[in-house]
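Removed: one protein chain of the complex. Kept in place: all other protein chains.
Chain nomenclature is as follows: A, B and C, assigned in order of appearance, with residue numbering initiated at 1 for each chain independently.
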Amino acid sequence: MIRVAVSGYKGKMGHEVVKTVLREADLELVAVLDKDPTEKNINELTEFSELNVPVYAELDKLLNEINPEVVVDFTMPSVAYSNTKQIIQHGARAVVGTTGFTSEQIKELQTLSSEKKVGSLIAPNFAVGAVLMMQFAEKAAEYFPNVEIIELHHDKKLDAPSGTAVKTAEMMAKTREKIKQGANGEVESIQGARGADYEGMRIHSVRLPGLVAHQEVIFGDVGQGLTIRHDSYDRISFMSGVALAIRKTAEYDTLIYGLENIL
Amino acid sequence: MIRVAVSGYKGKMGHEVVKTVLREADLELVAVLDKDPTEKNINELTEFSELNVPVYAELDKLLNEINPEVVVDFTMPSVAYSNTKQIIQHGARAVVGTTGFTSEQIKELQTLSSEKKVGSLIAPNFAVGAVLMMQFAEKAAEYFPNVEIIELHHDKKLDAPSGTAVKTAEMMAKTREKIKQGANGEVESIQGARGADYEGMRIHSVRLPGLVAHQEVIFGDVGQGLTIRHDSYDRISFMSGVALAIRKTAEYDTLIYGLENIL
Amino acid sequence: MIRVAVSGYKGKMGHEVVKTVLREADLELVAVLDKDPTEKNINELTEFSELNVPVYAELDKLLNEINPEVVVDFTMPSVAYSNTKQIIQHGARAVVGTTGFTSEQIKELQTLSSEKKVGSLIAPNFAVGAVLMMQFAEKAAEYFPNVEIIELHHDKKLDAPSGTAVKTAEMMAKTREKIKQGANGEVESIQGARGADYEGMRIHSVRLPGLVAHQEVIFGDVGQGLTIRHDSYDRISFMSGVALAIRKTAEYDTLIYGLENIL
Partner (left out) sequence: MIRVAVSGYKGKMGHEVVKTVLREADLELVAVLDKDPTEKNINELTEFSELNVPVYAELDKLLNEINPEVVVDFTMPSVAYSNTKQIIQHGARAVVGTTGFTSEQIKELQTLSSEKKVGSLIAPNFAVGAVLMMQFAEKAAEYFPNVEIIELHHDKKLDAPSGTAVKTAEMMAKTREKIKQGANGEVESIQGARGADYEGMRIHSVRLPGLVAHQEVIFGDVGQGLTIRHDSYDRISFMSGVALAIRKTAEYDTLIYGLENIL
């Protein structure tokens, strides 16, 4: 059993982390933290009435009294840096989903982790499926330079193409032979038909009600095609990535940035 | 058994029509026509050595001697009009896949068909699946005004969007409530991401080696999606439409233009 | 503006109906009904604090005082029948999503509707997309007898194949030529690979976490394919069907059973 504490347990994501730790057989919830808690024990919440897990308002007190192996932090950019530093300083592994770290802060925390020989992970995105899609696309682009991306999102999204689509194209650009796609002399009878051009790869953005966040990367070659698709329906999809990080950080002795680097 | 003659039997399409008539249990191949034949009987061709079907060089001789119920014509625009006129004049049903008829010619042939009470069909496109896709899209657009088209073709295709995509959009425009799709204030960070705009509907053209001709019409609504996809791998897909037309024209007493009008 | 009352406004579906009526520009919410209301006006609920819509506990009082054009009923089987009868009796159109009507009750209500010349609709399923998918499949099966169904649901679903898949197959069986599909001498090296056999059509049931309710109907023919897919993410997808029924029942002078009959 891995002894896990959850910082920010009253937030949307923190609450999901609590439920994930309770559900996984090899994880044990040993404490939770909130800067301004209304309970002393998590069992004061109806949902968790059968548990017995202390609630803390101060991280150092939690670390000293409970001594967790891992602390998961989904809080606010303003406190995430000092939280992470404190956790690693104490010798516990930090699994951090809060965004907004500067590259200096990350470097500093990596140095600290290496000194303490503590494995930790900071990741802006814990969706294992999305990361795998991008890794697979990067590898396939090495063999199939003809590729287009179709990303599909709900119709309230303001920007096109999506950040994930652009990131996928960037990753493929590293392995893909630089070729111009499509026919020579290709003509758009209605402007925009061939989509956005990213180094010769085309990106198409579909926006429809009912959709959430989806992406298809389609490779074509003589006589064959290869398609990789990721569907994201809900941010709770992050939870399998969090559980993975809680376990996998044990195998490292420094801080890793980005989920892709532990897959 | 429906007694069928095939005009233009040495062309790519005509040759497929011959094979189709031979394969279908309720159709009988009674004669074939070519303007400059090298055989007297189709059994001089190795492929058809076990048959006994006369070859004609002149349509009127074929009509008078054989008296077929249906003549299928896949020839050249230069002769298709006079062929069709002759066939209907004789009282046989014409099923014509040759393109290039003017609207005056079609009207004249319709008048003639009505007088003779002969059912005939001229169709530029015999792909039943593509026609059904367009009909279904037209109907669905009545209930789901939020719709985007993704059409995917081989990478030698010069024009984008495809003719089928534009025709589909035109048909949907007839039933669809005129709304602007996507978010207000939507921004393309790379131009073209949101595709071609056809009356508010977006069309995306994918071009990749290995593909042939494919189209997806994607409807979105709160909590649900509906997608209609057609894949065309080969022009022999036209043959089920030809067989259908051979049978169905029996139910009409005038000339129909367009396969969609008998489905 | 169509004057609409909502019966069962405190239930999950009734609550969605209220929101739908408020959102649609041509619909006006004139009253709501609950058998045991805690409010006198809907504006006592925070969510609807800016409205002014009276709450009723008795249907006849609502009908007499408010005289709505349409009453939408999502209640319990035990009261739905008498509610519907009362609504039609009064001369208002009933749009009913409650299930459990016997065929005798439906016949009786149809007779009553015809006498009163009132258009009404009872539908066990208001998902327009699912109904269109089934209608399109029925039509396509007339031309493409080779068809397989893949239905995909969440992994808590107990029965396979799904009710929708079986209903789709039943509808296709009406128009489809009865043929045996697959190769003669086909062998399953692992039992079940070729799926469930429904009159020669194969049905495949996929069960995975993350999925909700999806179905693909795949038609194949020489050189082409046609696919119809419906994705259902949430029961709120019913709402576009409810709004449609509120409007469309005005065009009828009897009671219709089943959404498919007004599409």
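Here is the rule we go by: a contact is a pair of C-beta atoms (placed from the backbone, for glycine too) under 8 Å apart; a residue touches a chain by one contact, two chains touch by 3 or more.
Being a predicted model, the structure only gives us computed values, none of them experimental.
Colleague: One chain is left out of this view; which of A:189, A:224 or A:261 touches it in the full complex?
Modeller: Spelled out, the listed residue whose C-beta touches the missing chain is A:224.
Colleague: Quick one: which of C:50, C:104, C:188 or C:251 touches the chain that's been left out?
Modeller: Counting the whole complex, the residue in contact with the absent chain is C:188.
Colleague: Go through chain A and note every residue touching the omitted chain.
Modeller: Considering the whole complex, chain A reaches the absent chain at 127-130, 132-133, 136, 139-140, 143-144, 219, 221-240, 244, 263.
Colleague: Could you list which residues of chain B touch the chain missing from the display?
Modeller: The missing chain touches chain B at positions 210, 212, 231, 233, 237.
Colleague: Name every residue on chain C in touch with the hidden partner chain.
Modeller: 146-148, 150, 152, 155-161, 166, 181-183, 185-198, 202-211, 218-225
Throughout what follows, only the chains that are shown with their structure count from here on.
Colleague: Hey, which chain is the most central one here, using CA centres?
Modeller: Chain C is the most central one.
Colleague: Looking at CA centres, what chain is most distant from chain B?
Modeller: Result for the farthest chain: A.
Colleague: With chain centres defined as C-alpha means, what is the inter-centre distance between chain A and chain C in Å?
Modeller: 38
Colleague: Calculate how many whole Å lie between the centre of chain A and the centre of chain B, each centre taken as the average of the chain's C-alpha atoms.
Modeller: 49
Colleague: When the C-alpha atoms of chain B and chain C are each averaged to a single point, how far apart are the two points in Å?
Modeller: Between these chains, centre-to-centre, one finds 36 Å.
Colleague: Can you pull out the residues of chain C that are in contact with at least two other chains?
Modeller: 231, 233, 237
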